[in-house]
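Below is a slice of the complex: some chains, not all, each in place.
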Amino acid sequence: MSAKGHRDTRPALLAEAFTLPALYYTDPERFHGELEAIHYRSWLCVGRGEELPAEGSYFVRAIGEASMIVLRNGDGQLSAFHNACRHRGTLLCKEEQGCLPGRIQCSYHAWTYDLDGKLLGAPHMDKVEGFREADYPLLRVRTAEWDGHVFINLAEKPIPFQEHLAGLDRKFRPWRMEELRRVERRIYEVKANWKLIIQNYSECLHCPVAHPLFNKFSHYLSGDNEPPGSSYLGGRMDLRDGVKTLTLDGQSNRRCFASLDADDRRRVYYYAVLPNLLLNLHPDYMLTSILWPRAVNRTQVVCEWHFHAGEIARPDFDPKGAIEFWDMTNRQDWELSELAQAGISSRGYRPGPYSHREELLHAFDRWIVQQLGHQEPARE
Amino acid sequence: MSAKGHRDTRPALLAEAFTLPALYYTDPERFHGELEAIHYRSWLCVGRGEELPAEGSYFVRAIGEASMIVLRNGDGQLSAFHNACRHRGTLLCKEEQGCLPGRIQCSYHAWTYDLDGKLLGAPHMDKVEGFREADYPLLRVRTAEWDGHVFINLAEKPIPFQEHLAGLDRKFRPWRMEELRRVERRIYEVKANWKLIIQNYSECLHCPVAHPLFNKFSHYLSGDNEPPGSSYLGGRMDLRDGVKTLTLDGQSNRRCFASLDADDRRRVYYYAVLPNLLLNLHPDYMLTSILWPRAVNRTQVVCEWHFHAGEIARPDFDPKGAIEFWDMTNRQDWELSELAQAGISSRGYRPGPYSHREELLHAFDRWIVQQLGHQEPARE
């Protein structure tokens, strides 16, 4: 379909659709409220199962004030625990990743746990009246896996993971994401609130202005958003004629994923699996971006490029075009998100009107307000 | 007049004149209260008209959480706007200064404004029910100009600028400040509350101790303060015999400003135009210092040296002696202001008694207390 062919077919947005008040982007207390209401209760993507290849493999992830160890136990299953000893609270794993020798031992007083968090030994505690090792396991954090993506949930009683996915697993089954392997990771420190990054991700109106190369490969109005789900926002865009995928030249010698139908070989999918995974599916590779809110005005974004193992094995495999295309596009987006943060933080900011092509942002804002248990905020 | 000739003719100060309690210099909330009560409501000096030479020339200034664009419009007039797009709040101008191509376009979604802030274009907003471009101009900030000094005011209904000047324009007309041109700018980051810098500026009792060269050229008791106005504090000092102006050697090959009378050719004027301009007028040049409070204990000072265009054009023009004299004196003053900040922040600080030569400081303190709507603070 040529650019000319795109028509603006979405319905008009209600005149009441305005951006959120500044506090949502500038108030440290509001930020902590969001962590409590959202990040400490939701399923968070923390990486890929391939990062935990063997028994004892672990990585550490932090959100807000929480530090968690995610590991593969003796049964080959994923487990996750709060990263604090039950004795005097000492951080157990201080490296970001590594391999544990079948047990987790505190470096302070040698309290020792097995890979399921059970306390095996607590030196000199035998003289403490009533002390029972069974009362001091590591505090467990829920885990789940979806086609290679690993999730954790800090809540006591999280909603079932399948319910959280809300059908995304069936929708994206043909991409066989579990067969993909990471080739590159780039970590960005963005001086913007995490919600601005999701908002930037959820519309392409800015593409002709900010991403001329992107717009050359996929017309910015070709997007077709799915009605927002309870835990995700997303849609798809069409590749222009002659464009094979999103790389620096729009070309690739990689085969499309084998199970994709003809339509999906001409599309790029962009889904925000709330609150922290941005999932970009191309005909021949997957880009994941995991958002780690660090402060009300600062977010770490971990971007990874994943390709099919069969392609990686080919002698002429070259991921550079895909990596550099998105690295460039990311940097353009971070700059815009930082300008938005700066402007919204200024005394001159007033909530402004969304256009009908920003309906996902409005849906996201309402989701945020709902998660926080707020009433719809009045315009400032 | 020789040093011997100076006599201490000022009246005794009341015994009730004590420095302010520590909170005024150490409490971040008090600082924000001052911004609200003073800086967001007063006329602030932001620079010189010569910095905006052509249509579209602009600079950006920030006070507290406010970022403003000051520009010259198509009619050659000054305008100022809050630096945030009316769509999603994005910062419009990210460089500190530059030239706009006849319009202001947001780099995010291309909302476009003319140089008077009128919204000219808002892509894709036509489908939003009830949207009218006329409802979303840039938020305007008041501007004024006085002999080349540019001022802005963030208040909805500021006091008239003429009333703010309170006769200073008539008083300093002979200096013809609009004919002066900037030759040097030096920016200082001072670890002290903005009020300490104004207080340091408003008395010369410290001059024999801290500024021996200054005191050699102008006796520290030669000052004659004007009764404090509603928006300024100031006075003048006499140059000693044989001293032509304040430079490293007290000499200069520059002509005095042509319209000055014989008395003013032998004087240096020091005026604090509250809350942020320190104006030093010498017989042959002007020193301006603009104070930008950045935190309760941190102030940026932008010092500029301005000379008559006719002098700058002369082949033997040499501003170095004037620049280095004040750069040295400034650094001595910043060190003292930083020591005052440190001591006042310490647990051992108690408000102390002003002498009768510090009457401008006492007047300034009362002005601060009044602006904040406080009662006269009790001694701690």
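Chains here go by letter, A and B, matching the order in which they are written, and residues are numbered from 1 within each.
The rule we apply is simple: a residue touches a chain if its C-beta (ideal position, glycine included) is under 8 Å from a C-beta of that chain, and two chains touch if they have at least 3 such contacts.
The structure displayed is predicted, hence computed values, not measured ones.
Of the identical chains in this model, 2 are shown in place, and the full complex in the file is built from 3 copies.
Heads up, the rule we're going with is that only the chains that are shown with their structure count from here on.
A separation of 48 Å divides the Cα centre of chain A from that of chain B. Every residue of chain A that touches chain B in the complex is listed here, in rising order: 8, 10, 12-15, 17, 19, 22, 199, 205-206, 209-210, 336, 339-340, 342-357. Residues of chain B that touch chain A in their complex: 40, 64-68, 81-92, 94, 107-110, 122-125, 127-131, 136, 139, 154.
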